[in-house]
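Okay, here's the structure, questions in a sec.
Of the protein chains in this complex, all but one are displayed in their positions.
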Amino acid sequence: MPLLQVESLSVTRGDRTLIADLSLRVCAGELLHLRGANGAGKTSLLELLAGLRQPSRGRVAVEPEDLTVHWVGHRNGLNPHLSAAENLEFWCGLNGCPRSAARRALTAMRLPAGAQRRPTRTLSAGQKRRAALARLHADTRDLWLLDEPLDGLDRDGIALFSGMLAAHLGAGGMVVMTSHQALPEGLAGVREWELAR
Amino acid sequence: MWTWFHRLASPPSFYRLAERLAPWLGLGAVVLLAFGWFYGLVYAPADYQQKDAFRIIYVHVPAAAVSLSLYSAMAIAGVIVVIWRIKLAECVVVSIAPVGASMTAIALVTGMLWGKPMWGAYWVWDARLTSELVLLFLYLGVIGLHEAFDDARAAARACSLLAIVGSINVPIVKFSVEWWNSLHQGSTIFKMGKASISPDMALPLYAALAGTFLFCAYAVLRRIQNELLWRERGTSWAKEHLSAVTVH
Partner (left out) sequence: MSGVWAVFAREMRLAGRSKTEWMMPPFFFVIVITLFGLGAEANDPRLADFAPAMLWVAALLSTLLTLERLFRGDLEDGTLEQVCLSRTPLVLATAVKLLAHWVLSGLPLVALSAPLALGLGMRSDAIGVLVLSLALGSPCISLVGGFVAALTVGLPRGGLLLPVLVLPLITPVVVFGAGAVRSVQDGLDPQAPLYFLSAILALCVTLVPWAATAAIRNAFD
């Protein structure tokens, strides 16, 4: 059973303490919804779970040790001069997935074929977000770390995304995500977590 | 062994150790430098070739020796930062840079002043002068990089990486310029075999050398203390210390 466990974690940046002595655990099929005011350290915590940042104290333990992780940060990770398809194909190449997975994922995110081929700088914010979230389709991974994934998505996009969440959780996956909006209704296994300042 | 090391590397205990050590280093530096410079500048016989101009070695040689040693020390601390992420080592890297830069600048200026009567020019493109100049640039680079960061820990790690890469570079620079051209007189103290310097000249030189090392150790230690206090200003030990200082 996959498991994510955070033990007495602290993060400081300069003389500010972003996260003090945090412990939590996420089990298979669970979605942890991180909430908190701006500057409460939600993004820092996600970056830490992803391994982009080192904790000042405490540790993050995962089970199994080779747990696979998806990361969709608040930045989409799309080069503005390349098309959505080219960006995703590059990502697939980096991660050893077949190139065809990129197109399939974008289509699954209902990004029109025309929009897949245009440089991403010409896409709307919602379309870019769809392209970024298409990574979740392109490769199956145990843990999803998502920073404000709903940002810019329209109603159709949100519905699509909540379907993806439900399928992932149903298959025993784990999600840790931040969102200022309320999560889509009817998701099983959602746990709210308020990060205090 | 390891617990001892950990205790030493913890900010409050190192701060206290430095507090006890620093006055002795400072005192030693003052005594040795006073002796070395007074003896060297007043009593030592004039050089038969260079006359009184040679007396600048009592400042130049120690400064040059220390500038290189400090860079190596900074790079070693840098390795510790990169591998073990020890806070104290971060403070060491950051604290050495300004002291090292000043010593390098002193070595350069005194070298130029010495060069004028000896070689007839303030600046000659010689191996040691040029590599000392590159060393100054490397020090200034570390200082500039440190200033550019907001976060103290990220800054110290970046400086450590730069110091490490620079330290690999220093001998290559030295060698490249040496290959390229050399006018500088051979090293006098560390020459193999018999020393080519009279004992009356050597004694004050050794004293000045040791004094300069002690002075730099003192300056670096004090800077480390400041850096530790600044970084840990939110913690109880630093607050306690600061309030104790203000009461006095």
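So that you can tell them apart, the chains are marked A and B in the order they are listed, and the count of residues begins at 1 in each.
Rule of thumb we're sticking to: a residue touches a chain if its C-beta (ideal position, glycine included) is under 8 Å from a C-beta of that chain, and two chains touch if they have at least 3 such contacts.
All values derive from a computational prediction rather than experimental measurement.
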(request) Counting contacts across the entire complex, name the shown chains the missing chain touches. (result) A, B
(request) May I ask which residue of B:Ala18, B:Leu41, B:Ala65 or B:Val82 touches the chain that does not appear here? (result) B:Val82
(message) Of the residues B:Ala158, B:Ile224 or B:Ala238, I need the one that contacts the missing chain.
(response) B:Ala158
(request) Sort through A:Leu3, A:Cys27 or A:Val69 and give me the one touching the missing partner chain. (result) A:Val69
(request) For the chain that's not shown, point to the residue among B:Leu138, B:Leu209, B:Ile224 or B:Ala238 touching it. (result) B:Leu138
(request) Among A:Gln5, A:Asn95 or A:Ser162, single out the residue that touches the unshown chain. (result) A:Asn95
(message) Tell me which stretches of chain B touch the chain missing from the display.
(response) 82, 134, 137-138, 140-141, 144-145, 148-149, 151, 153-154, 157-158, 161-162, 164-166, 168-169, 172-173, 175-177, 179-180
(request) Determine and list the chain A residues touching the chain excluded from the picture. (result) 47, 50-54, 69, 71, 73-82, 86-87, 89-96, 119
